[in-house]
Every structure is written in structure tokens, then in C-alpha cells.
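My questions all concern the structure below.
The other protein chains are all here in position, but one chain of the complex has been omitted.
On to subunit A.
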Amino acid sequence: MDSLPPVDLLIIGAGPAGLGAAATAAAAGLSVVVLDRATVAGGMPRLCGHSPFGMREFHRIMGGRAYAARLVATAERAGARILANHSAVQITAAGVHVATPDGVRCMAYRRLLLATGLREASRAARLLPGERPMRGILTTGALQGLAYGPGAGSGGLVPFQRPVVLGSELVAASALLTLRHLGIRPLALIEAGAHPVARWPVGLLPRLMGVPCHLNTRIIDIHGRDQVQAVALRHANGSVQRIDCDGLLLTGAFTPDSSLARMAGLRIDPASQGPEIDSFGRCSQPGIYAAGNVLRGVETAGWAWAEGQRTARAILRDLAGDLPPADTGLRIATTGPLRLCLPQNVIPGARHAAHPQLQLRVTRHVHGRLVLRDATGAELWSRRLTGWPERRILIAPARIPTLPSGETAILSITEQATR
């Protein structure tokens, strides 16, 4: 295996987070290489044919593909080297093993940033019941690839004509728009919860597009060996409905694409399924950082881009010897309806942190008090909290009392009786 001389910053993943970090670090004078396993850099926005992108970064409304190209151009202009069709396969002490069409290389680095993004949970990971037809069960990401990917042509590729759509997170809006682009009319949109997960436009979009929306509804069976033939649903009142269809589009239920981190032995947060980080984006092994949607469920491209930039600034300070030691923070674990808390390791009093606020997610609608307790159960701090699943919840940690470093505190929610 060829070994290459070390770069200051090696970034895995040329999506918004990786490219934001690359642009910032390269502009500050670091040697930066960004690896991307896809044949075209740009990450997920590349496959989003619709607006809006770019408002935070470029102060204008752009389509996903133009936005992705702009991110790539910005990073390259700053001096970063972007290598598409380069797959990071393993992180070792000597460097990252990278598969390239010209052979496997070992790429050494002074700092490594994981920006490997996310994926939607597959049918298998969701443990959906029923048969496993060879064709017709797709995630939004796969559908977007068919509609807008490099081989899609002008009109896109059509995998089914009459799908049922599962999920009502924000990405369901993207799914519905992508279906419309392909000339596909979904038969129904199904959501297990009592409310659409996303506020707008998903709550409205099915109605606008004439798609029946079933809340409180679960899939209890899938029929079809070769192609999806039908799904059976159970509604809130217990009634069972069979919908004859030729596809099932799984939207949302994002999970970090953290396999490289996991295989490298980085500490993985069981709550987020992404690598644990501290306030500066540092992972549990020295020299390795993570940013963007590999840290959580999904955030917007603009959010990931800004997070990548802040993490790059932390890396610059690190290389200048200006960061407090790692593993000196307060570790926060979550329970109950709290789905995750980022960062997992809060460095007390950290200035200019990559994560100046706590990012929380809840699994369902909650209304009550957010409580932080120490290992003995004593309450350290609390505040009122109302939250909805998959929506952004930010807490300023400045108000959180500092604890002796290395302690683990438990963040939980005490709910008020619902009216």
C-alpha cells in the first residue's frame, strides 16, 4: 500500500459539513484534503432537485445541485483538495486507508474530521413486518438518486408508479416533491404518530398534492415477492386497511453513517448512534473530530455547513496548542423521551466552542421541565421545556453549573400532566 505524506487536515465526506470545514481550514492556511466516496462531491444536497438551499451560506435561495456545486467551488477556491471516488475504508494509527481506482493508499494526517453524514433507516433497521420484495421498497435518498443522480437523465428514473409513503419528517416534503418530479402520484402518506413530525410544509403538502394522510397508522404487513404488491395498515381505531400499491417509500428515521467511527473504536453514543464529541467536536481518540449529520439525526445543510466551519476553527486552535485538554468536561447522558444531547461532553466555560449550545432531540411531544442530575440523583439545574420530535432544541449551556470534570450527569425530562 502506498503511503502519502501527512496533510494538516484530512476530511472524510465532501458534504456541507466537510466542505464548510475545508473552506475555513484551507483559507486559514492548512493543507486540506477532502475524501468523498461518491463519484461527484457535494453530499446529499446534490440529490435534492428542489429549493431552498443556501440562505445561510450564500444569502440566496438555490436548488440543491447548484448549492452543492457552490460548496465544492468555495472549498476548492480556498485551497482544499477534493478527491471524489475515494473511499475511506479504515482508520488506523498510521492514517486512513483509502480505496481509489488506482489502488489502496494510506493517507496520514495531523487532524482528521469525520463528516460522513447520515442515511435513512432501511426497512431492515426499522424492523418492518412482512415479505421482503426485491423491488419497490426505497428510501428517499435512493429515490432522489434515481430522480436527480448523475445517471438520471433529464426526466429521471422511475422505480414505481403507485407507492405508499411512510413518515412525515421534513424529508417527506422532499420525497413528495421528488415523486412529483418523476410524475408519480403516491397513494397515501402514513405517520405512526398523532401529528405530522414536521411543522411546515409537510403538514400541508400532502393535502396540496391530493395525497391521503393517515396519522396514528402503522404498517402491519407488506405483500410481494418480486415487487411490492400491497401494504396492510392498522389505524388508530384498530381497523385494518389493505392498500394495493407497487412501492413503499421510507422517509426519515435518519441515522448517522458512523460505521468508520464505530469500526475505529471511537466511543459511539448509544442515543445518537454517532461518535461522541466534546464542545470542540473532538471524538474519544486524540486528533479525530466529527461534525455534521454524522453526529445526530438530521439537521439542515446550512446547519451542517456552519458546524463544519466552527469545528475547523476549533481544529485551527488545536494545532496552535490553544485548546483545553480533552476529556475534562461534564459528560451528559440522556434518558426517557430525550433522544440525544450534543455535545456529549461539555467543556466548562469553553469559549468559541464548535458547539456553543446543547442540541437536544426528543422522541415525542414533551411539555415539562428539563432536569440535570448528578450521579447521586441530586438536581443540578432545570428549566422549562416544550419540544416536538425531530425539531431543533437549543439550550445555552452557560446557565448549566460546572461540575467536577469527568463526572457524568443525567439529563431527563419531568413531564407535566397534559391538559
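In the analysis below, a residue touches a chain if its C-beta (ideal position, glycine included) is under 8 Å from a C-beta of that chain, and two chains touch if they have at least 3 such contacts; residues count from 1.
Assume contacts and distances are computed from a predicted model.
K.L.:
As a check of understanding, state which of "Peptide/nickel transport system permease protein", "Glycerol-3-phosphate dehydrogenase", "(2Fe-2S)-binding protein" or "Multisubunit sodium/proton antiporter, MrpE subunit" is the UniProt name of the chain not shown.
P.N.:
"Glycerol-3-phosphate dehydrogenase"
K.L.:
Please identify which residue in A:Thr139, A:Thr217, A:Asn345 or A:Ser412 touches the non-displayed chain.
P.N.:
Residue touching the absent chain, from the options given: A:Thr139.
K.L.:
With the full complex in mind, choose from A:Thr92, A:Gln241 or A:Ser259 the residue touching the hidden chain.
P.N.:
Residue touching the absent chain, from the options given: A:Ser259.
K.L.:
Which listed residue (A:Pro159, A:Gly297, A:Gly368 or A:Pro397) would be found touching the missing chain in the intact complex?
P.N.:
A:Pro159
K.L.:
Touching the missing chain, which residues of subunit A?
P.N.:
Touch with the absent chain occurs at residues 37-39, 85, 87, 89, 99, 101-104, 119-120, 122-125, 127-132, 134-135, 138-139, 141-142, 144-146, 149, 151-159, 182-183, 221-222, 225-227, 255, 257, 259, 262-263, 268, 270, 273.
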